[in-house]
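Removed from the display is one protein chain of the complex; every other protein chain stays in position.
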Amino acid sequence: MSTAAVQFKSDAARLAADLRHRALIHTALSKYEVKRDEMKARFQDWQGARTLAAARKQEAVNHLDQYLEQFVRGLEARGTKVHWAGNAQRARDIIVDIVKARNARLIVKSKAMTAEEIHLNEALEHAGFEVVETDLGEFIIQLRGEAPYHIVFPAMHLLRGEIRQTFAEKLHDAPSDNPEELTMVARRVLRQKYMQADVGITGANFAVAETGMVSVTENEGNARLTAALPRTMITLLGIEKVVPRLADLALFLPMLATVGAGQLISGYNTMYGGPRQPGEADGPEEFHVVLLDNNRTALLADAEQREALHCIRCGACLNVCPIYRNVGGHTYNTTYPGPIGGVITPHLRGLQEWKHLSYASSLCGACAEACPVKIALHHHLLRNRRNSAAARPSFWQKLAFKAFAPVANHRSLWKLVTKGGRLGQRLHPLIKATPLDPARAWTRTRDLPPIARQSFKEWWQTRL
Amino acid sequence: MSDPATSAPGQSGGETTAARQAIFARIREALAVAPSAGHGVGALATSVVEVLPAVGATFAEQVALFSRNAQDLRAEFKQVAGFPELVQELQQLAGEAGWHRLATHAGTLTDAIAPALSLPVLRVDGGVDAAELERCDVGLTECDALVAQTGSVLVTSRSAGGRALSVLPPHHVVLARADQLVAGLPDAFALLEAKYAAGYPSMISFITGPSRTGDIERILVLGAHGPKRLTVLMVGGEN
Partner (left out) sequence: MTVTLFIPCFVDLCYPQVGISMVRILEKLGHKVVCPEAPACCGQPAFNTGYWHESRAVAVKVLKQLQDAEVVAIASGSCGAMIKVFYPELFAGTEHEALARSLAPRCYEFSDLLVSKLGVTDLGARFPHKVTFHDGCHSLRELHIHDAPRRLLAKVRDLELVEMRETVCCGFGGTFSAKFPAISTAMGEVKISLAEQTQAEYIVSNDSSCLMHIQGLMDRQHKPTKTIHLAEILAPS
């Protein structure tokens, strides 16, 4: 097992047994579930919407070169500077260079999973810049030095008391643990940052090819301010975020909000196409768009699993995944948790090192059912398993499955197994759940079913 | 298709071009193989309009829908018959909310309204001084449309005085005409395409309700960063 796999198994075991954590996640998601189902029901045809959304994304990703070119043309026509980052290091360097060239000191940032992916904040801080997260959830975890717990709700795992504690320690301003008061503290602190910041960095939910615009979805208005006040604006996004037409957002924005947050539409959905244009009252002098590959083209090249790039990062699959709900977001220890993380992380970060995320699933399929763009996530987890076993088979597992074949295929051997099994069961209590027990993965917490005194095939024989 | 080797305006030169070419080369190579069939996309018998939430057929139904949606999301919505009523409504609002300073932009509605409120007015058209704007209690803007389906206000950096005006002051007041109400999101995008065919503004924003967050224990708090209050006033149409 890779180091990441060992860590995952250990963290998963600890958290799966933590009943307080289990209840916390359940509570955190239960309100969302009610609203999500309410909003889905408002659609005249939710399943039809999924089919349309899947088709749009299929078109976009399978003509990615054409749509990216169109996207960039539109942006550049308005004076946007477009940069191309083959990998995370290049993306970090590009952004650090832009910030340096603009003589910046303070950077404000709105939520961007792609920025987490490339560890942007570390690079900027290392280069001597102050970076402030402005999304409330991200702001809180930045103060705590934690990774986001969920791709939409980064502070989902925290209680108000913990947040109050953090504000008291780091901001010396924590009047109470009332959520409204705590939010107002953050508002006061961040307001100053927006006004003073030299650079605003955002992510993007969609890249509209037709009109050359990035689309940013949020509820707080922090991205709006990040994109309004600083002199320089940078948007970082993965190349796969493309949608063909502006009007496609009429479908994607409400679907994203519905399954992402249980809202019909998010508070602010904003399209940015360039820096401040002639005649406009304000806006950044410079607008930079950084397009990130970082192994997305590798996933694109896998014709069988290419559709994983259709993902709109809504988090719906996380919310329904029984594994995610029991082990929580931090256990995955990588940018993208949950089912989508299980599918794409082996492609983005290495198959053998991250295949355990594809194995840590009962393949229940709730994710695929929830996915607004109909990615068959559970089937892709199976294919990752196949690919990893083919590339690097486990000697013992391969042997076990090979040995099973004759037993499963021949009556006489199966009879032996049946009789031997009965005998073994009589002796099993002696070693049950001990280190000697070959079935202890099961028997540590569960009893084994008794082998029947007469198997079905034995009974069938008596009738013939 | 444009020639990737050409340095278009905005590109910073050789390294960017090489990186761009490398990425496009990988994309084209990847796409040389068609995707595997059978990912359940299915026949496209329906259109976006048919799958999105229903919007009602008449103006009255759509106003009612906008009103319900906006209010569900904690925005205030009021219909007034004409300009005198609009002024009255705003004066009441100014008194109740305790406005001392108002920020706005040039526009047919705003030009007619702002002077009638007897408040110091900051105009953003020549440029926005963030510190000055921060001292304003209210940002008064026009809009491109009101969207009934979602209870949203559609603004752009051209129709609503730039970017900051509609998000920095703690109270955002939107002045709309009845004929600006559109049924659904598809109509809103069609409107944008028609209105800005010659060239889009640098920012387009769908605003739905005041600023909000649920990041602390999923408890709804308004005014996280953007306005704590959003008031939409619609002039004309049936009352």
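For clarity, chains are labelled A and B in written order, and residue numbers in each chain start from 1.
Assume contacts are C-beta pairs under 8 Å (C-beta built on N, C-alpha and C of every residue); 3 or more make two chains touch, one makes a residue touch a chain.
This structure is a prediction, so every number in the text was calculated from the model and none was measured.
Touched by the hidden chain within the whole complex are the displayed chains A. The hidden chain makes contact, of the residues A:K100, A:H126, A:R188 or A:K398, with A:K398. Taking the whole complex into account, chain A touches the unshown chain at residues 9, 12-13, 16-17, 22, 322-323, 326-327, 359-366, 368-369, 378, 382, 385-390, 393, 397-398, 401-402, 404-405, 407-411, 414, 418, 421, 441-442, 444-452, 454-461.
Definition applied: only the chains that are shown with their structure count from here on.
Taking the mean of the C-alpha atoms as each chain's centre, chain A and chain B sit 28 Å apart. Remark: chain B residues 1-2, 8-12, 16, 19-20, 22-24, 26-31, 33-36, 39-48, 50-54, 69, 73, 105, 124-128, 130-131, 134, 150, 152, 157-158, 161-165, 167-168, 184-186, 188-190, 192-193, 199-219, 221, 223-227 touch chain A in the complex. If you check the complex, the residues on chain A that touch chain B are 28, 31-32, 42-46, 48-49, 51-52, 54-55, 58, 62-66, 68-69, 72-73, 75-86, 90, 134-137, 140, 153-155, 158-160, 163, 179-180, 182-184, 186-187, 190-191, 194-195, 211, 213, 219-222, 224-225, 227-229, 239, 246-247, 249-251, 253-254, 261, 264-277, 279-283, 287, 291, 293, 297-298, 300-301, 303-304, 306-307, 374-376.
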